[in-house]
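Only a single protein chain was left out; the remaining protein chains are all shown in position.
Entry: subunit A
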Amino acid sequence: MAKRVTGPEIEKLIQLLAKVPGLGPRSARRAALHLVKKKDQLLGPLADAMGEAHRKVRICSCCGNVDTVDPCTVCTDERRDRSVIIVVEDVSDLWALERAGAMNAAYHVLGGTLSPLDGVGPDDLNIRGLINRVSEGGVRELIIAVNATVEGQTTAHYITDQLQGLDVKITRLAHGVPVGGELDYLDEGTLTAALRARTTI
């Protein structure tokens, strides 16, 4: 049996860090050692920041975003065009779209996609909240920005079906050649979609 080289507190820290995406047991050990070495400059402030985040973080009751205030910062931003809602699968997609800065719209986070293999059905997603938001009125366009996967598009069509009869324009993201993409390496489906959605130069 291997001898223990650290106390249970540091072992627990390593075990928890190893559960963070991108970190395995070895890199968690390195990160833990780094934190322990920089106890005052890093470990203390990090622990405080995590504690504070843990106390304050909540899901936005309006859009499903993660923030420390409810409604979230995005929902309370007066400068946003609230007549346009971008529907995304996950908070990470919301952050990605905000990084792009292409739209100044409101968001709605579904919390996943319909996935029979993972047992995710309509009731497990934040679809009811979306329908309520649109039903309340004032929404001109709904942009369904889900992943270009069969599960993502099934979810998009399901949402479209559920919103039938409501006076809202429903659009989705275009599918096509990514920036820096080489045609030779693209799959036939993407190429077909790109050709169909071609634009005049």
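Here, a residue touches a chain if its C-beta (ideal position, glycine included) is under 8 Å from a C-beta of that chain, and two chains touch if they have at least 3 such contacts; residues count from 1.
Here is the rule we use: contacts and distances are computed from a predicted model.
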{"item": "UniProt protein name of the chain not shown, from \"Potassium-transporting ATPase potassium-binding subunit\", \"3-oxoacyl-ACP synthase\", \"Anaerobic selenocysteine-containing dehydrogenase\" or \"DNA repair protein RecO\"", "value": "\"DNA repair protein RecO\""}
{"item": "Hidden partner chain, touching residue among A:P21, A:G101, A:G138 or A:G165", "value": "A:P21"}
{"item": "Sole residue of A:K12, A:K37, A:K56 or A:H157 that reaches the chain not shown, by the stated touch rule", "value": "A:H157"}
{"item": "Touching residue (missing chain; options A:P25, A:G51, A:G121 or A:G137)", "value": "A:G121"}
{"item": "Contact set of subunit A toward the excluded chain (per top definition)", "value": "21-22, 114-118, 121-122, 148-151, 153-154, 157-158, 160-161, 175, 185, 187-193"}
